[in-house]
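This structure is in structure tokens; I'll ask about it shortly.
Removed from the display is one protein chain of the complex; every other protein chain stays in position.
Letters are used for the chains, namely A and B, taken in the order the chains are written, and counting of residues starts over at 1 for each.
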């Protein structure tokens, strides 16, 4: 890894403009969320403020990990990003489970996968395609990521399929979900060593991205700890504000989880993926966007199942509502075909967004 | 487009032998259909005559569009063909909806897709493979068409899936179908500009097909108008004759729509696709055969949903019978895998026909 040797670790913090924006806006949003939460801001305002705050804290966590991780080599950075990048989603899901909102959490897990595979990938194809024409996807790496994604999601949906079509298994859905969760976590653990060696976040193929760390280690660790702690609080407020807001806006639980929570929880990854496509770094954009569903299937969902069993929260199983299963299967198969196609056009992107719109609409009525 | 400049527009009509055959046989078939329709021809004869007449009129429409379109450049011809090539199918479906035969129309829409993807593609593979050995399909263009087809059909079947597995959506199937139809039509409109520029009918890759227009513009327009008008009448007779004929032959509604109406409505495209494969123009054959399901999913089906709502006909939704959904999903996935395979053999063709036979058989009992 010659990249790390040529970089000089920052001794003094150097903030670039976007750092100031995220820090400033994040602090403001957390304050606004706290004020609207405790001073009474009606039904909708606390929800909006805490959603914005969660998103900005997620961005801050991502920045801190990036600054921190450069010191451990690119492989470790990827693993750190995998582990901590989903932290806000994990907090939201845990608080929602504590509040008994199992349906919202399940819809949000599948919704995150749908949003990444259909909406974000579609937007990336449209933006990239309109700016740069047909973009290439045909690398061994892209196909390898997509195959792992297909396999992970397939394993994750088996308990649902068994529940709905295999009567004897239905009575044992908790046991089956726990076994499958352990299998998924073991599979994730098996992929870790090669992730540590290679570069799961796609930085390998991204030679432009070779800037030295700008923050000294104490600042990166400090900001990471502060952002994570704040994210834990704000996630709680977000969940508390969710139900009244959905009631006021007349939005069903399923739609709220599938669309709103899912998009809020992935906002940063979403923006980054589209930005990269706009810069014609389509392979890197693809890796970022597809990596998220893999993490949801291999880590986030099984971890939540295990944690909800351990902590005695509302029992989360891997038995998703039938339409969630159908939707995720469609999304996965479509994405796989598009990847094997080897190139993306903006029309394919528009069609992906159309499929997302159609699926989201069908969840509008609860 | 140098091709259009080297062509000299015909001032005098030049009829080749096949023109005479189609015109003559078409006129005879329309007369026979009229006679058997109004003079009483039993239960089966009017149906057979009107089916043959519809097929020949469809061929005449196709020829007129081809002669006409050459004047507007190849892109516009493709769009005209897209728009007018499905005219007979549209007429049949509208009259069938007026007669309340919603099940027949839905079965015919899916049956057209199945017939193209399984039967016609299978026949093309068998004929092409036996004559020319293994044929290549592995072009970016083929994969790009198939991806758009998969995406279109996926969006089209979501309302059905929502209806059967997502209870709250079932009560809103009309609204959901209308929304999805509008999304599909918008998607089609988005693909139009690039279709006008490129050549959707595959003529680009078909340098052998460079003959000058043989008919002057007044003849092409006149024949197009006459054929379209006749098609409207004969479609009506075809629909009127359908029910008694099916009763006499003891054929169920589902089978009639899925197999008989679907094959009659696509007869010309079917023959052309197989002929092209026999001439070893497998890429062009493939483009013709796969283009039809795209048009059904993006234009014909959503247009019928919108028109049936506007005109107050028997209400057509995009909620297809479950076995229709299952069949179309199988057909689409099989075709996609075969395309990504990159080559076709006659055994793959035989297997496609076997799958078609098996699916058609399962619809025999209603």
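Quick notes on this structure:
In this text, a residue touches a chain if its C-beta (ideal position, glycine included) is under 8 Å from a C-beta of that chain, and two chains touch if they have at least 3 such contacts.
The model shown is predicted, which means the values in this text are computed figures rather than measured ones.
Checked against the full complex, the candidates A:65, A:80 or A:180 give a single residue touching the omitted chain, namely A:180. Only one of the listed residues, A:36, A:152 or A:327, touches the absent chain: A:152. Checked against the full complex, the candidates B:162, B:176, B:241 or B:338 give a single residue touching the omitted chain, namely B:338.
Although one chain is hidden here, its contacts on chain B can still be listed: residues 252, 254, 321-323, 326, 330, 333-334, 337-338, 340-343, 345, 347-348, 350-352, 354-355, 357-359, 361-366.
For chain A, the residues touching the chain absent from view are 140, 143-144, 146-148, 150-152, 154-155, 158-159, 161-162, 165-166, 168-169, 171-172, 176, 179-180, 183-184, 186-187, 190-191, 194, 333, 336, 340.
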